[in-house]
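One structure, pasted below without further comment.
Excluded from the complex is one protein chain; the other protein chains are retained at their positions.
A, B and C label the chains in the order they appear, each numbered from 1.
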Amino acid sequence: MENLIALLIAAPLVGAALLLCGGKRLDRTGHWIGTLLAVASFAVAAVLFTDMLGRTADDRALHQHLFTWIPVGGFHADLAFQLDQLSMTFVLLITGVGSLIHLYSVGYMAHDERRRRFFGYLNLFLAAMLLLVLADNYLLLYVGWEGVGLASYLLIGFWQHKPSAATAAKKAFLVNRVGDVGLSIAIMLLFTTFGTFAFGPVLDAAGTATSAGEGKLTAIALLLLLAACGKSAQVPLQSWLGDAMEGPTPVSALIHAATMVTAGVYLITRSGTVFDAAPAAQTAVVVVGAVTLLFGAIVGCAKDDIKKALAGSTMSQIGYMILAAGLGPIGYAFAIMHLVTHGFFKAGLFLGAGSVMHGMNDEVDMRRYGGLRKHMPVTFVTFGLGYLAIIGFPGLSGFFSKDKIIEAAFAKGGTEGWILGGAALLGAAITAFYMTRVMLMTFFGEKRWDPDEVHPHESPKTMTIPMIILAFGSVFAGGLFSVNEAFVHWLEPVTSLAHGHPPLGATATTAATVVVLLLGVAAAWLMYGRKPVPVTAPRGSVLTRAARRDLLQDDFNHVVLVRGGTHLTDTLVRLDHTLVDGAVTGTAVAMGGLSGCLRRLQNGFVRSYAAQMVGGAAVLVAVTLLMRGV
Amino acid sequence: MADLSFPLLTCAAALPAVGAVATAALPAARRTAAKWVALLFSVATFALALVIAFRFDPGAKGPFQLTESHAWIADFGVRYELGVDGIAVALIALTALLIPFVILAGWHDADPLEEARPNRRWRPTQGFFALILAVEAMVILSFEATDVFLFYLFFEAMLIPMYFLIGGFGDGASGADEGEAAARRASAAVKFLLYNLAGGLIMLAAVIGLYAVTADQLGTGTFSLQQIVEARASGHLTLGTGTERLLFLGFFFAFAVKAPLWPLHTWLPGAMGEATSPVAVLITAVVDKVGTFAMLRFCLQLFPEASSWATPAILVLALISILYGALLAVAQRDIKRLIAYASISHFGFIILGIFAMTSQGQGGATLYMVNHGISTAALMLVAGFLISRRGSRLIADYGGVQKAAPLLAGTFLIGGLATLSLPGLAPFVSEFLVLVGTFSRYPVIGVIATAGIVLAALYVLVLYQRTMTGPPKDEVRALPDLRVRELVVVGPLIALLLFLGVYPKPLTDLVNPAVDHTLSVVDKQDPKPEVRVDAVPGHQRAGHPAHHHDAEAAK
Amino acid sequence: MNPVTDVHTLWTTAAEVPGRIPAPHIEYAQISPTLIVFGAAIVGVLIEAFLPRRNRYTAQLLLSVVALAAAFAAVIGLAAGGFATTKAHLAAMGALAVDGPALFLQGTILLVSLVAVFTFAERRLDPAAHGKRVDSFAAQAAAVPGGAAEQAAVKAGFATTEVFPILLFAVGGMLIFPAANDLLTLFVALEVFSLPLYILCALARRKRLLSQEAALKYFLLGAFSSAFLLFGIALLYGYAGTVTYAGIAEVVADGAKQIDPALAGTMGNDALLLIGGALALMGLLFKVGAVPFHMWTPDVYQGAPTPVTGFMAAATKVAAFGALLRLLYVVLPGMRWDWRPVMWGVAIVTMLGGAIVAITQSDIKRLLAYSSIAHAGFILAGVLATTRDGISSVLFYLAAYSFVTLGAFAVVTLVRDAGGEATQLSKWAGLGRRSPLVAAVFAVFLLAFAGIPLTSGFAGKFAVFKAAAQSGAGWLVVIGVLSSAIAAFFYIRVIVLMFFHEPKADGPTVAVPSPLTTTAIAIGVVVTLVLGLAPQYFLDLAGQAGTFVR
């Protein structure tokens, strides 16, 4: 059975190779080939999943060793996979949502002349993402890690002729690279500490032995956190995600909402024992999570671009997951659970947004939407369900997962618990606010578009079917997972489990969650539902303006990194020319000058030559005599 | 020592040399024939290199194989001694592999201008290809030589054909009129030659010093690497600390110029910028490798103590190279100069790996030499195709090429991604090994060097963005996509990058014993991990041991 | 103190009536190379006197070639007979040494001269005047250039065929010079080869003004320096009481132990030895063109007819270094610690000075002149080694260098424009485009000068530096390689000019030479490459020849 694991990756990889190298003859069928291979991968995943369910909880991990990848001295990396419950969860999410989004893209990208390549990239992404979650060592994970980065780069910049898209793609890659530095150094540190970087031995050793010392483990954990921040758009490396919305909407749904951006959560959860042994690092994780969840939420409130609003939301939701992951065994499972449910509803929301844009001539400004519910009923319903899920409407997916996280945050205990829990609650309120705002501005209120130019219409079947399926997931997944804590127990062998004890008790927390949710919705209705939305954005408060600009992160980057960097490189270029090269050229020039001086001695006058000879002879004689000391 | 079997190594070097003569001998009108002859010889050389690679037994005892040894200049203590270790085999294979692509890529680079008057005597095309083959012959010989003097001869002699290649042939894309371009080219070539010659001459002083020392202590002077290493090991030969350091510096200086290491790098951007891209590939992917190779083979093995002594300083210089090269690459306006600065950064990594004195570092550095050769070749050659289409090297003259020539853009991107060491492509393996190797002994330097990967991403992506993306410029709109010949050049290189990224084992198997030998000569061991994990490398990992064994059983 | 009385007895002894005059014992066979050359020179003079003008050229050429070849054969015969090694001894009453270095250098000089004769005899380069082929030499050197007498001479087809016997006389002197075993022979040999060279310098067909100026400068400075040499000899004679090398060496070695105390004022007086030695060295350093006695070199090289320049640059250097070696190794080894520091200094300023000043030269012949100065510095580094290796490395270097030089100057004769040879460097631009072969050959010579591996220049440089390093002169080697690097700059500049510059419209053309010059150049190339690729045989030769007889 374990031999099937490679097939999971192979299917989309073959698809990518076929589509990218296949040339024009695959233009007409390429998208279906891509979709088919994604579905095939999902089918394999399903087979593996049923197989896994058929075995006892302790016996579910599968390993597949393909070949030795890099053997140099004590450094030994294998191309080997590990499929355990955590990986399985991700595999199902990735291939499942991935397949749906492939299907959606068939319709969404129908008129794009480079559709074949788009599917090639999507397949490439699937393969890389699967590699990421299936790798049995950190180095291989790193390959997948950068692979998804590449796919993300290619897809964000898919419409390369738009300078903004190209810039956004570059930015995403670069910011991710900063995180990657963390991951590379973490791997190096793992290697020098443990002599290996395979999950099994490393995690065991980190969990059992204290011999490595907490300092080392903290360093490793912090570096992993840096990596996670990059990939999952957490503060301080969050700036790329908003811009990444330049990519086609299915990309935003798959990569920048459902799967890739959650890799950071995977990394932290996977490295659980390392983090557990490094409490200081865990604190850093929860702080990052809490800050980001608020940050993303605030940004989401201010954006008028529907995708950017959703991107802020994504950031915020991943903040929740990171927060949960930082809580240790009491949070890992919930982090993953929220990750899965978020995968459903956020993908659904993005697909809905894409559907809206599809019907609105690619308009993204919500201030030019309004009253679309009548024109796009399917989209409205599925988007609405996703909306309810994300704000945590009781009974829907988001409610179960988010509530658990908030609970766990309080359960952290002490002041810390109060702060984290408070932040999580506040985040929930803001989430409710901005999602309601999106909902109201898009589907309710009066039309703010010109009916002569725009003809909103429902999207084709290939697009709506995935939305419907995802909507089902958004509604039911959370509930299903929570029956007997099925999901938590499923993951238990990997993540281990501890039950926290929130100071208020579970019921109180749930009640509080519902209350703040209602407050958020109400506030949004007061601001956007009751009165018409202006087509041009009002100037807004300082906070609003800052939030529109991603809380000034980009300005900071621009001033410090871009301008400073340009200055630095320009200076270096000048130095290279004048100082480093100048030293050499200077020597040459000096030699030339010296030569020019010395040749003056050769003045053509024979008497002068004779004089010089006499002088030379005198020196010769004098030195000879001096040497003897005569 | 003398091996009476077929002189494979000599033949590998002689074949391109014969090819050079044959190509040069063709009359002016037979241009195309000259190209084919050159290509044929280069492919035959590659075949021979493959034979060498297969005949080479990585597990065999003794540092060198396929040895040949003949008396040559007894007065100088010089023997014609050839032999290869795994590192040399890898680099010979790289060289022999790249030359056919260089020739193919430069197929039209040396065609006479259409308006040129026919000149029976002037045969630039023949000369171009003959010079390339001559360089190949000399490079291969310098990889094979196990006699310091023999090595030195070819190390220096290869400058001359390189010099003519750089100064004699341009890409006509400098934006200046031909006269000025020729002047710039000539000055770049002169700079290249003088820099390297100065390095070589200083090395000559050290070579002579080495002779004086061996002659003094062993009775007869010798240049045989093996003999010297053995004599040092057995205590027959002891170098004074000062002497050893001076000799080391003499050798290292020459190699650092060639490699090139900051601050001796300033010849490279000019040379690579002004030369045609196949020649630029020849410089950076082939000839410069001799420098780093020689550090491994000669600096470390001849002067182990001095190498250890100089390591901190060299590591710092390498680190500066990495960051400095990358930062300057970001600021370049000229595509080829950008790639040149990127190469400086990469050579920093190679030198870092060599002097980290760990098996990962040196193994990685060797892999890096091979991989950098392939990746730079891919990037530079595609850049050359691009430049030849538009007739400009300036980044600003491009934009939106992707739209007009997607294949070209795609291959360019892959070359770029290899340059930034994307995992999955070959350079990643080597770069990571270098970093790990460095980190395990010098954590701080390792960490700072890792920052280089961000800068690498920066310059590659900026280059790609400015040339390939955005709305296509008018001049770019009509650019044709890659032709078949060009695809034949780029395709295999990219395939190789992928293959070696996923399955570098053949290469590491080849290189590991040689690296271990080098380390044993230098008397260094890899640092041990702090915590021993009970897992046997190479075998099925004990994941979570309990679950794992059950899983095995269930299967 | 009154030594006069003692001297008087000596006087009287010498003045007694001899029973019979003892004939000096001369080993004619062993000095046959020299005798052959001198004999041929005299025959050459007779040819000038008695043969009709139209036959002279052929006869002289034949005579010279045969004589030089025969002399070379004689050298080979002597070497084969063991005179270079086991049977080395002093011939002609101790005046001449027949030993390894002498034979090796004589062989080299003879071969170089043979090749030089080819370039002297070249008659196809200049356009024919009045239907008669002309060589590089003035039709009638005594006539005023451009005057009626000269025009008449040209019209009549006169040719200065005297150059061949003059050349032979010079060669004869050069053969004696490195073999001279006493200071008097040294001085006479110096004059014997210098005087013909002064004349040869003045004989250029074109640019005679420069040619005459070169001759004048060479003559005045040469005579001036030989006066110094002579004064040095006088002082050495005063010091030792003898002019034979062995005798002086003995006195130097033993000090003034068994010398009559009455002579203490002069004999064994170190001041005499040191000053005399220094002045004698100066005379020889002038001939090898070492800084600061090099001033004549650029002007004379530039002004002299190019074949003469080539001959002079190659052969004089060989002969002069041979003499220098013998002087330092045989006469003055006992005072090594006195002359070595000075010679270190001379070697260093010669290497650096030659290389640096050459950078800004704009005339190819001047450039090569400065290059020869730098090379003199490199050879001095080998001379300074004071070991057997040092001797053999210098011998090898000289052999290698002389052929490169000869070949290079031969190529210079080919590049011509309306005014004769186009020696202005700027005119050489683009030569590689017009005549790739000639340019490539010249590039080979330049690379050999620069000491690029696989050429003889590298092997030679390696040999001398190796010898220097082994004798502990490590820093001299370092300075040597640094000046090599500087020198490389201007050699490369010429290559750049030839290959990377567009040819000018009014640029020079490359004359197609007769087989004579072609042979000369080809020999130069072949020797350059063979000595570069497989120098062992010649190193052995030089190694065997590495001992002076005392």
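By our rule, a contact is a pair of C-beta atoms (placed from the backbone, for glycine too) under 8 Å apart; a residue touches a chain by one contact, two chains touch by 3 or more.
The rule we apply is simple: contacts and distances are computed from a predicted model.
Can you match the unshown chain of the complex to its UniProt protein name from these: "ABC transporter permease", "Sarcosine oxidase delta subunit", "NADH-quinone oxidoreductase subunit K" or "Multiple resistance and pH regulation protein F"?
Hidden chain identified via UniProt as "NADH-quinone oxidoreductase subunit K".
Among the chains you can see, which ones touch the chain that has been omitted?
A, C
Please identify which residue in C:D99, C:E162 or C:D299 touches the non-displayed chain.
C:D299
For a quick check of understanding: of C:A202, C:M312 or C:V342, which residue touches the chain that isn't displayed?
C:A202
Quick one: which of C:V43, C:A59, C:A129 or C:L210 touches the chain that's been left out?
C:L210
Using the touch rule from the top, list residues of chain C that touch the missing partner.
The list for chain C reads 3-4, 6-7, 10-11, 14, 141-142, 144-145, 184, 187-188, 191, 195, 198-199, 202, 208-210, 212-217, 219-220, 223-224, 227-228, 230-231, 233-235, 237-238, 241-243, 263, 265-267, 298-299, 302-303.
In the whole complex, what residues of chain A lie against the chain that is missing from view?
599-600, 602-607, 610-611, 614
We take it that only the chains that are shown with their structure count from here on.
When you average C-alpha coordinates per chain, which one falls nearest the overall C-alpha average? Tell me, please.
Chain closest to the assembly's C-alpha mean: B.
Once you count every C-beta pair in contact for both, which comes out on top, A-C or B-C?
Pair with the higher count of C-beta contacts: B-C.
Could you state the distance in Å from the CA-based centre of chain A to that of chain B?
36
How far is the middle of chain A from the middle of chain C, if each middle is the mean of its Cα atoms, in Å?
Inter-chain centre distance comes to 80 Å.
Report, in whole Å, the distance between the mean C-alpha point of chain B and the mean C-alpha point of chain C.
Their C-alpha centroids are separated by 46 Å.
Do you know which chain A residues sit against two or more other chains?
Counting only residues that touch two or more other chains, chain A contributes 588.
Two or more other chains touching the same residue: where does that happen in chain C?
Within chain C, residues 489 contact more than one other chain.
Name, in rising order, each residue of chain C that touches chain A in their complex.
216-217, 220-221, 224-225, 228, 270-271, 274-275, 277-279, 281-282, 286, 291-293, 295-296, 298-299, 337-339, 341-342, 345-346, 353, 356-361, 486, 489
Going by the contact rule set out above, which residues of chain B touch chain C in the complex?
71-76, 119, 121-123, 127, 152-154, 156-157, 159-160, 163-164, 167-168, 178-179, 182-183, 185-186, 189-190, 193-194, 197-198, 201-202, 204-205, 208-209, 211-212, 215-216, 221
Could you pull out which chain A residues touch chain B in their complex?
Residues of chain A touching chain B: 1-2, 20, 55, 58-63, 65, 67-76, 78-80, 82, 84, 136-137, 139, 142-143, 145-147, 150, 153, 157, 160-163, 165-167, 170, 173-174, 177-178, 180-181, 184-185, 187-189, 191-196, 198-205, 209, 211-213, 216, 493, 565-566, 568-570, 572-573, 576, 580-581, 583-584, 588.
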